[in-house]
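Here the complex is missing one protein chain, while the rest keep their positions.
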Amino acid sequence: MKKPKIAFFDFACCEGCQLQVANMGEGVLDVLAAFDVVEWREVMSEKWDKKYDVAIIEGSITDNHAVERITKIRKKANILIAYGSCATIGGVNGMKNNFELDDIRKYVYGESYKFFPTELTKAVHQVVKVDYFVNGCPVYIPEFVAILKAVLQGIPYYVPDYAVCVECKLNENICMYDKGVTCLGPVTRAGCNSWCINNGNICYGCRGMLSNPNEKSARDVLAKYNIPIELIINKMNMYNKCREII
Amino acid sequence: MAIQNLNINVEYLTRVEGHGNIVINVKEGKIETCKLEIVEAPRFFEGMLRGRSIFEAQHITSRICGICACGHTLASIQAAEDALGIIPTSQTIKLRKLLLDLEMLDSHLLHIYLLVAPDLLGVKSFVPLINSHNEVVRRALRMKKKCNDVCDILVGRHVHPISAIVGGFTKLPEEKDIENMLGLLQGMRPDMEATVELFSKLKFPDFERDTEYVGLVSDDDEYPLLSGDIGSTDNIRLSKHDYRKITNEFIVPHSTAKRTKLSRESYAVGALARFNLNYDKLLSEARRVAEMIGLKPKCINPFLNTAAQLVECVHCLEHAIGILEEFKKSKINYDEEIVVGLNENRKIPVIEGNGVGAVEVPRGILFHNYQTDEKGCISYANCVIPTNQNTGNIEYDLKKLIPEILDRNEEEITLLSEMLVRAYDPCISCSTHLLNIKFM
Amino acid sequence: MEENQYVVLKKELFNDFITRLAGIKKLVAPVSKGFKNFAYEEVSSGEQIALKYIPTILPAKKYFMPQNETLLEFNTGKKSNVEAFVEYEPVTLFGLHTCDIAGIQCLNMALSERPKDYNYLSRKNFITIIGLECNEYCDEFASCHLVNADFPSGGYDLMFTDAGEYFIVHINTESGEEIVTNTEIFNKAETFHLNELIKIRENKRKIFSNEVPIERRHIPELFDRSFRSNVWKEVGERCLSCGNCTNVCPTCYCFDIRDELDLDMKHGRRYRVWDSCQLEPFAKVAGGFNFRKERFVRQRHRYYRKFRYPVDKFSRFFCTGCGRCTRTCMANISLKETLSQLVRESEDRVWKRWL
Partner (left out) sequence: MEKMALKYSSYKSEKAEIVDIKKLTENEKLFRVVLKNKGSLDHEPGQFVMVSLYGIGEIPISVCSSPMISDYFELCVRAVGKVTRSMHKLKKGDEIGIRGPYGKGFPVRILEGNDLLIIAGGLGLAPLRSLITYVLDNRRDFGKVHLLFGCKEPKDMLFSDELEQWNKRTDMHYSCTVDRASPDWAGNVGVITTLIPGVDIEPSKTFAAIVGPPVMYNFVIKELIAKGIPEQNILLSFERNMKCGNGKCGRCQIQNLYCCQDGPVFNYEQIKNLSEAI
């Protein structure tokens, strides 16, 4: 079997998800044994101008330049993987969409804001077709490896469409609600092995919302904790603001 | 004969974090343009933070950069605690120091092995090294993984740490965790020796330019990373609250970057700056390595920033082991474990305030500054990133370097300029948390 | 009550007993995790054990049916080779309440029904069960009396009852007997011990009472009448479909089966993981049609799987009254409350018919 040619590209993001690959340690070599990495700007100077079997896209699409670039990559790629929350759901970059674009530009650049064009933050699939989604901020390596295997096998990967709570319970964590704080686990897609709660934090919803969350009930539950409504909304759209773009 | 006309345009500089271009234009032996453009899309973090709970600041700002996420986390927590008037316990401070050691170690190793070593070994990336220097690549990945594993135990993960938050830690390592971390780090020593061995043989380019170096300084005898005042090799010393006087951020008309300057037209931060400022406070193991590779303060060859990183690796590894050994003896106090949340039940009192965090992260000193309103929501946020502070300096370096090497061929010139930029380990994803930077 | 089936353990010897027990094989017992949460975890000494505890986050089923268990291992390619395995671990469970023991009895029934689940059946023989009787009601969420799981009735090797200064221990099986012999720490039970036990039980009968306004034997009939009840709609609106209630339930055993290959694509395994009828994709078929799409239908299914369907099949409820589902639900959906609502609504309907 010929090794598929794989390339990494980054858009607006923190590049932490790419770093997650390096964090696999010598496991990276197993991945490299199965794939032929032809382009990866962060760690490689080599460039590739033919077709890619697999293009891995990190980061959100935040300006027209990025739209052009991602469109070109899509044309050259047989399989396109959205990698990390920024790519799959817009992620933290989406918080920008909470503000008027001009307002946020002025805030940051002052009077010269007009020089710095920006658009509403979008997830990759809101611009081009995506074949596989690797959720998470950062991505959860065991899931990423599972997806790479699915790519090799030529089969789909279904992102779990059930709540983080499922994994959280299996890990026998004390529920955050028992500790008297709220948690976005019940409306967030599982697959991270309830990473944050295992470490005593709450779920912030980085893997995106369920396809059919019971939002009304979730808000009712959150409201019981006497948090101002703006904070609840802030909390629910820290990662998930781009959901509103159709 | 020296090159008279030269046009270098490195689009998408590789092996740095983020997108940058180097543009150099020489006409009739004279430099016309010499700039480092950053074309990464801006991300507007400070803008997005407005109106959010101060308790979310560290979670969000960690996402400015995945490479130094722990550094951002620590700077952010420090700023938030400063604003809220929270004084962390000594156990918390120790654990944070441990985290910072790991961050330094992890990031420096990544830079030294995966980003710089290919240049020194004459290849384009670490991929060909898998065949030619398999043991080196394996060692690099192994060391990286160990740092990562220790971080996993300490704070859940290295990229965007989970349990380090305002007030302390949401999960404290159990006794067996301390053992495990210690075992992993002690197990890293032979690999560290081999690393020193390898790099002591490699040759860095000769180049010097006198520079003002800026970093944390303190009065105690610990190499200051997590806290201290701000000092410079031009003998300036200021409190972190005066960070604006130091960074003097300004926007130049032809650039989209905020620039910084102190006593001179530019200054440098990072491993070399720290080394130059605090050489005496390095642990003896690290000083020994410095001697071995011939690195002495004040060193003004920017290429040797990588060597200073190597020295810091040794320091941080030993320092981290020291902290863990102490915890092994004195035991963790689990009553200090805290419950996270948007401070929903007002467990931590919030006040109107203004706080600054100044932390040495791998690429230099990092400032976070928040103002909170009486509800504990952020009304103003500002982060000053090391790479932004270095940009001016990189360009002045380039301007001095290019004329000195015009007798080489274009490829070599390009490579050397790339190497110079890379030596600073610029983290462009960090710098564009805010701005579309152009190094002019 | 036969005296020779009972022995006594002095409280001051309890720690000693636990140390000896842990020496035999891996010992698991409830430990406190803080915030009124408990979990079964490996212990080696008596101080680690929470003798007064409310049901653990996960029930003991996690030892009988691991969350992720290998069923098959295989090589792919031309010469495929498939082996079936059971993963097991010899373990003693100490401190199970009667509700949790009832849960295991339910699982035993369901999984030994044909076609038998040999993975489960082989594993369970490696597990020793030592019960600990509750003398008081756990909390307002428990309903063990309603479902007849509040008194010991088999399913264990040894059963401890706390009688103040000492435990009275019932020996139910030969392997229970072996523990008693091998630990050499128990005394013979005297008649007055047994009288004490009778007293404790009598006292319990007073405390453990039914808090749902229906008699146990009428429950199946109640459910027969309630399939189209509005109560389900209400419950469905509040449910977040997080699956917590089924994951923590000692009698839920639904699962998913998945395959996994190594990166070299040559070796792999087939394994099963816990699953839940409350999760949206559970009954979805390829093509997207979902046979239990609405939350209320899924919630109703859960209740019927506890109180109605198993009655026909196994002549018992698959609810052990442990109260876990109610305790864990952040939407505050309460089992006792739902049952009471059904009763009230059903009475209303009956009254209307009479009027």
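Just so it is clear, A, B and C label the chains in written order, and each chain counts residues from 1 on its own.
By our rule, a contact is a pair of C-beta atoms (placed from the backbone, for glycine too) under 8 Å apart; a residue touches a chain by one contact, two chains touch by 3 or more.
Values in this document were obtained by computation on a predicted structure and should not be read as measured data.
All shown chains touched by the missing chain in the whole complex, by label: A, C.
Residue C:Asp312 is the one among C:Glu2, C:Glu184, C:Glu202 or C:Asp312 that touches the chain missing from this view. Shown as candidates are C:Glu3, C:Glu42, C:Glu89 or C:Glu140; the residue that touches the absent chain is C:Glu89. Checked against the hidden chain, the listed residues C:Phe186, C:Phe282 or C:Phe317 yield one contact partner: C:Phe282.
Hidden from this view is one chain, which touches chain A at 153-156. Even with one chain removed from view, chain C keeps its contact list with that chain: residues 66, 70-72, 74, 76, 78, 80, 82-90, 110-111, 113, 115-119, 122, 227-228, 253-261, 265, 268, 270, 272, 275, 277, 282-287, 289, 291-292, 297, 301, 304-305, 308-309, 312-313.
Following the convention adopted for this analysis, only the chains that are shown with their structure count from here on.
The chain with its Cα centroid farthest from the Cα centroid of chain C is B.
Every chain gets a centre from its CA atoms, and the centre nearest the mean of all protein CA atoms is that of A.
If you average the CA atoms of chain A and of chain B, the two centres end up 25 Å from each other. Chain geometry summary: the mean Cα position of chain A and that of chain C are 38 Å apart. Once the centre of each chain is set as its mean CA position, chain B and chain C turn out to be 52 Å apart. Those residues of chain C in touch with two or more other chains do not exist in this structure. Annotation for chain B: no residues touch 2 or more other chains. Put simply, chain A touches chain C in their complex at residues 30-31, 33-34, 145-146, 148-149, 152-153, 158, 161-163, 165-166, 169-170, 172-175, 177-179, 185-187, 210-214, 216-218, 220-221.
Touching chain A in their complex are the following residues of chain C: 33-37, 39, 57-58, 67, 237-244, 247-248, 260-261, 263-265, 274, 276, 279-281, 295, 328, 330-331. Every residue of chain B that touches chain A in the complex is listed here, in rising order: 12, 14-19, 39-44, 46-48, 50-53, 56, 59-60, 63-67, 69, 110, 114-115, 118, 124-127, 130, 137-138, 141-142, 144-146, 148, 155-160, 162-163, 165, 169-171, 251, 256, 337, 339-342, 344-345, 375, 429, 432, 434-436.
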